[in-house]
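Complex shown without one protein chain; remaining protein chains in place.
And now, chain A:
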């Protein structure tokens, strides 16, 4: 496509002034470049939306400056209020903004999950901007997010690496000084993967040398299996273990026994 336009330019150059040929070549180059940019941006959107394009990066930069730069700095260098995002990577932005944790609502022990503030395109633009400044963990590929891996292996890896904080059933748990490991039910495979690879907030990083992408896929498989499996023993009471179960038994079980005792010993009217 661009070759023909360039040839057309050079053929005409013979009959006209050299200046005209130069300007025509310039015009042709611009057109072909523009067409290329158009084609490539449309394929990027169609394919994985992971290839950074100048337009989206610029849009992301604007969004960043309007919404994030107060704490993270105009050049992602960070400030007293927020960490640097140089090298944070697209995965980190997609997780933090995509789960509503960022922009931060208020200072506190931990940024809570809340309604997402941006559209998917905006999140993608932000991620591409942050990713374009310095390389970091990328948004995971779909092949690791299908939850079709080995659930029993994933469950073993989960018990070794994750269960101490997130609870063996992924129901979450308390950490120190008001921090907590959130529940993993209802979290998309992409966000689970991104959390492992980036280590948001106080969660440690589980890079690909520690848990390979295949390991991560198995862990996601195990979590999704557990989430979708029926609870054989009836209502799981939040899968919180002895605390919830004990509380239920003390209140409901003992309450019923006390009520029955009162009824049996009361005089009939």
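What we mean here is this: contacts are C-beta pairs under 8 Å (C-beta built on N, C-alpha and C of every residue); 3 or more make two chains touch, one makes a residue touch a chain; residues count from 1.
As a convention for this text, contacts and distances are computed from a predicted model.
When the unshown chain is looked up in UniProt, the name that turns up among "Integral membrane protein", "Histidine phosphatase family protein", "Multiple sugar transport system permease protein" or "Cytochrome bc1 complex Rieske iron-sulfur subunit" is "Cytochrome bc1 complex Rieske iron-sulfur subunit". The chain that is not drawn here is touched, among residues A:66, A:106 or A:264, by A:264. Here one chain is not drawn; of A:19, A:66 or A:230, the residue touching it is A:230.
Not every partner is drawn; the one left out touches chain A at residues 156-157, 160-161, 164-165, 173, 175-177, 179, 181, 199, 201-207, 209-210, 229-234, 263-264, 267-269.
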